[in-house]
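Excluded from the complex is one protein chain; the other protein chains are retained at their positions.
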Amino acid sequence: MARKVSQNRKALVTVAAWAVGIAIFFPILWTVILSFKSEGDAIKTPFEVLSANWTLESYSTVQERSNYLRHFWNSVVLSVGSTLLGLLIAVPAAWAMAFVPGKRTKDVLMWMLSTKMLPPVGVLVPLYLIFRDFGLLDTRIGLVIVLTLINLPIIVWMLYTYFREIPGEILEAARMDGATLRAEILYVLTPMAVPGIASTLLLNIILAWNEAFWTLNLTAAKAAPLTAFIASYSSPEGLFYAKLSAASTMAIAPILIMGWFSQKQLVRGLTFGAVK
Amino acid sequence: MGRITLDKVRKAFGEVEVIPPLDLTIDDGEFVVFVGPSGCGKSTLLRLIAGLEDITSGQIRIDREDATDVPPAKRGLAMVFQSYALYPHMSVRKNIAFPLKMAGMDPTEIDKRVNEAASVLNLAQYLDRRPGQLSGGQRQRVAIGRAIVREPKAFLFDEPLSNLDAALRVNMRLEISELHQTLKTTMIYVTHDQVEAMTMADKIVVLHAGRIEQVGSPLELYRTPRNRFVAGFIGSPKMNFVEGAEAAKYDAHSIGIRPEHVDMSRESGVWQGRVGVSEHLGSDTFSHVHVDGIGTINVRTSGEVDVRHGDTVWLTPTAANIHRFDKEGLAIR
C-alpha cells in the first residue's frame, strides 16, 4: 500500500474517476432534478430545465393521485416481512450447516442455490392459479410468502458464511455451561453474529424491495408495492415527466440510502461469500 | 464427587480409528494430566469425556452413572478451552455468570458467586470489561472463573496455557495447582508439554497414537518408564538412547540414560568423546558429546562447568540409572 504516487497522476485519476462516477449516477441525478420542476419545464432542453424554478408540486400531486404512501407501506411490509420470516427459517438452518456439517451439507447448499436458477416464468402459471384459487392474488401475505421463498437461499447462504467465521469452540463452551440449544442460539450465536445478520437483513430488504417479476404479476392494486406503482406510469398521459420523476425519487430514495450503507456486505452477500 | 470411568472407550472418525479401545479410571479429586505429542488424540479423549463427541463404542461413567448418552450440558463438567472460548459480546461478569444463569439460579446468588470467583482469581476490577479488553492471562482467568462458579464434578482443561507467553505460563501453572489444592475437585488436564505434566499432575496418562502408554505418578514415570516412548517423552532434556554393541553389554536391544545420570570427567570414564555444542544456563550445563560408535550423548551437569567445543572428555553412566529395553521397546526389569 505504501506505493508512492505522483500528485499529477492522482489528479488525473481523480478527474477520470469522478467523470465516470457522475456519468453513471447521472440518470438518477437527472430524475431527482426533474422531480423538483413543473411539468411544463420538465420537458424542455437541459439548459432550460436547470434554470427553471424549483417546485414541490409534483410530490403532492403524486401522493394525491396515486396514493403513494399506501404503495410505500406495501413495499415496507413485503420487504421487511419477507426478510424477517426468511431469517426466522434461515438462522436455524445456517446454524446446522455451519456448526454440524455433514457429508451432504455442501450439496444441500448448492441445491438451495440452484433453486434460484429456476426461471420464475417457468412456474408463473401454476403459482398464478394457486394464488387465484386460494384468494392470495393481490394480497400482502401471498407476496410475503413468495418473496421469502425466493430469497431464502440467499439468506441461508449469507448467514452460513457469517456463522462459519464464529469459532465452534464458543458454542461448545456454551453447551458445557449447560446451555440448551435454544439458549445457545439465542444468547451466544445470535448476538455474536449481529453484524452478519444485520447485513443479511439489509441486503434482503433491498432485493425484496426491488423484486419486480412476482410483484408485477401477482398484484393489482391493494397489495401493489412501489415496483408496480411505478409501472403504472408506463403508459404516458399528457405531461408526466415531473410526476414520474417525483414518484421514482420517492420509490428509490429509501433503498438507495440503505444500499449505500450496506455496499461492503453486498459484495459478500451476493457472491455467497466467494468474494470478500 | 467426580469419579470418571472409561470402559473400552473407542473413537473412530469414519474409518480412521483415533482412539483404540481404552480403559481408564480417574478418581475423585485427582489431578490427572493427559500428555502426548500433538495429534495423538488427547483433545479427542477429553471431548469424549465432555460429551462434545460421541464415543464409537464403550461406556463412560461419571460417579457410577452411565453418562455415555448424556449431552454435555447435563454431565456437570466444566471445560476450559485452549482458545478460552469466552463470549465476546458479554462482560466478564456476564461470562462468569452464564453457566449459573443457564442453571436458572436466582440473581442474588449468581452475583454472590461471581464476586467470590472474581476475588479468588483477581478479576474484581475487570468485571465490567469485555473479554476483548483483557490480556491473555486475564482471559484465561475468566475462563477458569466461568468453570469454577458452577462447582462442577470435574474440570476439563484442553491445553489452557499454550497461548500464553513463557513467564505467564509458569504463573498460571502455579495458580491452577493452587486452585486444585483449594477446591479438591477432579481435574483433567491436557497438554503436550511434559514439564506441565510433571509439575502439576497427581497422575499422568501418557498417550501415543490414541493408546495409553503408561499411567502413573510423575516420579513413577520418570523412574520406571514402561517403554522407550515414555522414557523418551518424560524428562527434560530427553533421555539418551544407545543401541548395538554397547546395549548388548547390558543384555538389551537398547539402553537409555538420562542426561542428569551421566558423569563427565576430564580424566577417566567408560566412553571417551569430543564435546560439541554446550549450553551454559548457569544453574546447569548441557554438553552434547560425540562418542565414537555410540553417537551423541547429552550430559547435564549441575552448575557452571568449563567445557569447550572440541574438548575431549570421559563419560560414565551411573549404573543404577540405566534403563534397558527389548526389541519391541519395552522396558526390561
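First chain written, first letter: the chains are A and B, and each begins at residue 1.
Assume contacts are C-beta pairs under 8 Å (C-beta built on N, C-alpha and C of every residue); 3 or more make two chains touch, one makes a residue touch a chain.
Convention: contacts and distances are computed from a predicted model.
Undergrad: Among "Anti-sigma regulatory factor", "FAD/FMN-containing dehydrogenase", "Sugar ABC transporter permease" or "FAD-dependent oxidoreductase", find the name that the UniProt record gives to the complex chain excluded from display.
TA: Result for the unshown chain: "Sugar ABC transporter permease".
Undergrad: In the intact complex, which of the depicted chains does the undisplayed chain touch?
TA: A, B
Undergrad: For the chain that's not shown, point to the residue among A:Leu78, A:Val156, A:Val188 or A:Leu201 touching it.
TA: A:Val156
Undergrad: Going by the contact rule already stated, which one of A:Thr139, A:Thr190 or A:Asn210 would touch the omitted chain in the full complex?
TA: In the full complex, the listed residue that touches the missing chain is A:Asn210.
Undergrad: Against the chain that's been left off, what residues of subunit A make contact? List them.
TA: 1, 3, 5, 9-10, 13-14, 16-18, 20-22, 24-25, 27-28, 30-31, 34, 43, 45-46, 89-90, 92-93, 95-97, 99-100, 102, 108, 110, 112, 114-130, 149, 152-153, 156, 168, 172, 181, 206, 209-210, 212-213, 216-217, 226-228, 230-231, 233-234, 236, 240-241, 244-245, 248, 251-252, 255-256, 258-260, 263, 266-267, 270-272, 274-276
Undergrad: For review purposes, identify every residue of subunit B that touches the missing chain, sorted by number.
TA: Touching the missing chain: residues 51-54, 69, 71-72.
Keep in mind that, in the parts below, only the chains that are shown with their structure count from here on.
Undergrad: When the C-alpha atoms of subunit A and subunit B are each averaged to a single point, how far apart are the two points in Å?
TA: One centre to the other, that is 54 Å.
Undergrad: How about subunit B: which of its residues touch subunit A in the complex?
TA: 50, 52, 71-74, 77-79, 81-83, 85-89, 98-99, 102-103, 146, 150
Undergrad: Can you list the residues on subunit A that touch subunit B in the complex?
TA: 167, 169-170, 172-180, 183, 187-188, 191-192, 194
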